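For reference, the structure I am asking about is given below.
The complex appears here without one of its protein chains, the remainder shown in place.
Coming up: subunit A.
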Amino acid sequence: MLEIKNLHARIAEDGTEIIRGLNLTVKAGEVAAIMGPNGSGKSTLSYVLSGREDYEVTEGDILYNGESILELDAAERAAKGLFLAFQYPVEIPGVATMQFLKVAMNEQRKYRGEDELSTPEFMRRVKEAAAELKIAPEMLRRPLNVGFSGGEKKRAEILQMALLEPKLCVLDETDSGLDIDALKVVADGVNALRSPDRAVVVITHYQRLLDYIVPDTVHVLYRGQVVKSGDKTLAHELEANGYADIIGAAA
């Protein structure tokens, strides 16, 4: 589903290279964890994948279902099924969460040549998905992310993910700022979306989240490259021994 080949990417403004020859393959149905110390390029990878214009790809390619997506803008990639759950979800004052969801869902449908959802159908879907994530209807009437607690913000991200039904989900540090109860709710939400035709890339600093979203593969990112790959036991090794050994071997 996702194939990243010898990817090099830099910050457009000052030319600093962050991703330096990264290779990664994620198959449909797979949950891949990307781990690494601070500054290894984890968040940059999520932005480059989703098409943020502050970053430039200088070499290599990103294939999504066998096709390069480098020429597509962020909205096109989203409409094709790529979803990024943000580490720091952004506040949109004056725009009710419900309204935002409706615009996003219908814009994606429009791009794919589908009819707009009818209001009753939209409401039904939102209510169902919100209940699963223990989101109160009152929260849906508030402006998106404005005054939301850390847990509410992350649940709102997963709610959007559930409603937009993406094929490739990228979760950027979804566990940051969550207490254990909120973490479980969010993890349950993600697990409910696991399916044979959907891939999930979990970006995290800590092993903790991976106790709840159990990955099929684990990749260690360091200085913009994948320096080691393995199965879920690799995450436990990292938890026990830290990054030092692997980084030492790579350096």
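Note that contacts are C-beta pairs under 8 Å (C-beta built on N, C-alpha and C of every residue); 3 or more make two chains touch, one makes a residue touch a chain; residues count from 1.
In this text, contacts and distances are computed from a predicted model.
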Name under which UniProt lists the unshown chain, selected from "Lysyl-tRNA synthetase, class 2", "ATP synthase subunit a", "Fe-S cluster assembly protein SufB" or "NADH-ubiquinone oxidoreductase chain E": "Fe-S cluster assembly protein SufB"
Among A:Phe86, A:Phe148 or A:Tyr222, the residue in touch with the chain that has been omitted: A:Phe86
Residues in subunit A touching the chain absent from view: 12-13, 50-54, 73-75, 78-79, 83-84, 86, 89-95, 100, 103-104, 107-108, 111, 143, 160, 164
